[in-house]
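Complex shown without one protein chain; remaining protein chains in place.
By written order: A and B. Residues from 1 in each chain.
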Amino acid sequence: MAHFTKATSVHDWLNQRLGIDTVRRVMATEYWIPKNINFLWAMGMVLAITFALLLVSGIFLLMYYQPNIATAFDSVNYTIMNEVEFGWLWRHIHGVAASVVFLIIYIHMFTGIYYGSYKKGREMIWISGMLLFVTFSAEAFSGYMLPWGQMSYWAGMVITNLFAGGSLHADGLVEWIRGDYVPAQAFLTRFFMLHVLLLPLAILGLIGLHFGALRIPHVNNQDGEEIDFEVEAAKYKAGDKAGSKVIAFVNDFLSKDMMVVAIYLIFFFYLVFYHFNFAMDPVNFDPADGLKTPAHIYPEWYFLWSYEILRPFSTDVGLIAFAFAQVIFVLLPFLDRSPNAVPASRRGLFQVWFWLMLVDMIVLTAMGKLPPEGVFSTIGLYAALTFIALWIALPIITMFEKKA
Amino acid sequence: MKELLILVVVTIFTLATYYLVEPFAHSQMHKHVESEHFAYNDLPKLTATGDATRGAELVMGGAGCTGCHSIDVAGMPAPMDAVTAAASYGVNPPDLSNAGAVYDAKFLAELIKNPAHALLVEHKFDMDKGQMHPMVAFYGTGGDLDQEVADMVAYLQSIAVKPEELTPAIAYETVCGRCHANHYAKWTQIGTTPTFKYEKESLAFQIQVLEYQDSLVKYMGTLPPDLSIYIRSRGEHYIETFMENPQNYLKGTAMPRVGVNKHAAEQVIEYLKDSGDAKRHEREEVGKYVMIFMVIFAIFAILWKKQVWRDLH
Partner (left out) sequence: MKNSSRRGFMGKAFGAVAGVGAVAALYAMKKTWDPLPSVKAAGFTTLDMSAYKENELVTEKWRGKPIFVLKYTPEMMSQLTEKQKGRTISVGGSDYMVTLGLCTHLGCIPSYNADEKGFLCACHGGTYDFTGDVTKLPPPRGLDIPPFKIEGNTLVLGEVGPEYSQMKETGITL
């Protein structure tokens, strides 16, 4: 048994029991981050803050939301929006944050791809990050069902239909997921459960894993330089802060993170108060009606690129392409055959690959929203083929990449 | 200034994506209709100057308006209650007290002379096929038809509330309320839902509403939608241009042109905002303070960062 002495202060009392000094040293004041970074390195903190906003606003929405197909719509649009004090604020924060969180996730992801932050010991960071992306997607989708508007209903119908697997006709699976032949009460209540309990739990666990995966390999830096963290940390602790290549997580990195977060929050709250329609589709302000299909059914913008990969092909091919798009990013650390963990600008053909991929995904996103007719569906088809071709090309071009 | 360059790149890609999925995609998906500002250019101008006193005689007598319409302000009660009236005509004929304030004068005149044409529902009421509009056209009582119509319009305008007294509720209830419920504003097609002491009374009222709605469905082909949050699902511009001429968006729709004047249309939209976006003023007010706070917050964050990083450079 450990030896406890009479505590001299609250701090000492806690320290003997929880080792708070050690925790703070390991997780904060001596958690070393490279100095050579830019604002893109703050996206993790921006995501954490956005997630906190989602969590807090979600708690207050949960106080008045009614997961019942007869009352869900009005509990959101009347009770929360018109009656509850600041209910509109929580709902707008929740809706806007759910959309913006994906923008930041994509920026965070492409930052990782550009700087090669998914290899040389950082594979688990990438994989846990992609798992988070998938879980966030499920969280966003299940949340989108809850207001029980027209888009909730029809997106629920279309997306759950995907699980029939085209020619496999696994209708039993679809009905199992829905708990009914069509999206109805059982469907709403189980997606409510997923949205407020199971998926948030999974997200919290994965965030822990994501942070943990970062602690040993350390954060990458702008030039892919390999830093001897012990030597640099010693320099820092000896007082040569300016000469050291590392900074402490608290306060050095945190102060920069907070600066980025603060500027981001100006943008965020501008959207919440004055420009929220992009995140709250007008069609979803019509109550769900299983007998009336909306003129255009489209998912939220962050799902559009993968939705578009599904669309231009026949059902089965489309589903295979869709499944491919869903998993392929997870495999990035293994498909990239080059050992170079440096910025794309120093990686020859990979740089071309990176920008093509980015532009292609934006094109897919745009075409996924537009009605699939005429020139849009042709562009969509080529963009989908380009997406697949780029992934096939990746191992080949990286295999022949010169050592940087 | 590498960081600024990165920010520019991120911003450009973000804005490009936003432009493509929002303004551009919506411009491709939805038809854009320009507002005519409720000018009703297809209707003839009123040539005669009306005399309200003579108009009163016509409305109450010769033209037979009060056979179907009530005029509360003039002490004319409705010949039947709303449910019975709807069973007879398909929809409850409106009370004419404020017709002069909410409807355009040209529209009113045309409505009296040729209802199906004024309402743009000639596709539904074709006289040649014997499909009569429930409102009987006025062919005059022997004098100059245009003069008589102008007199009636003048009378309706003389008894109606003044423009500044036209509340959103009067506008909505007169123009939209007999077909469209708005349950966020507690409005049903037969009036505001009262507070009931006993469930029996509440159910009796609901049955009245359902009976009225049954007649309406027969008349319109479908139940006109509840407009509680149309302001969020359709937006102001759509509602305005739709009110002007429903055929703009839904060719062949049974919904008539309602012929409101610009001011009444604004009041209708105000009503829809009150029911569907009740906290909009609070949102703008709180938004201002939050934005100011966030700027101050950012200034302090920048100053803190500068202080911490002074030692690091």
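As a working rule, contacts are C-beta pairs under 8 Å (C-beta built on N, C-alpha and C of every residue); 3 or more make two chains touch, one makes a residue touch a chain.
Every value quoted in this text rests on a predicted model; they were computed, and no experiment measured them.
Contacts of the undisplayed chain with the visible chains, over the whole complex, involve A, B.
Among A:Ile33, A:Ile69, A:Val84 or A:Leu188, only A:Val84 touches the chain left out of the display. Within the full complex, the residue among B:Thr141, B:Gln206, B:Thr222 or B:Gln307 touching the omitted chain is B:Gln307.
As for the chain not pictured, it touches chain A at residues 24, 56, 60, 63, 79, 83-87, 89-90, 251, 255, 258.
Contact between chain B and the unshown chain involves residues 293, 296-297, 300-301, 303-304, 306-308.
Going forward, only the chains that are shown with their structure count from here on.
Rounded to whole angstrom units, the spacing between the C-alpha centres of chain A and chain B is 42. Of all residues in chain A, those touching chain B in their complex are 35, 38-40, 74, 77-78, 81-82, 87-89, 92, 103, 107, 241-242, 247, 251-252, 255-256, 258-259, 261-263, 265-266, 269-270, 272-274, 278, 280, 282-286, 295-296, 301, 304, 358, 362, 365-366, 369-371, 376. The touching residues of chain B, counted against chain A in their complex, run 2-3, 6-7, 10, 13-14, 16-18, 20-22, 24-25, 28-29, 184, 228-230, 232-235, 275-279, 282-284, 286-287, 290-291, 294-295, 297-298, 300-302, 304-305, 307-309, 311-313.
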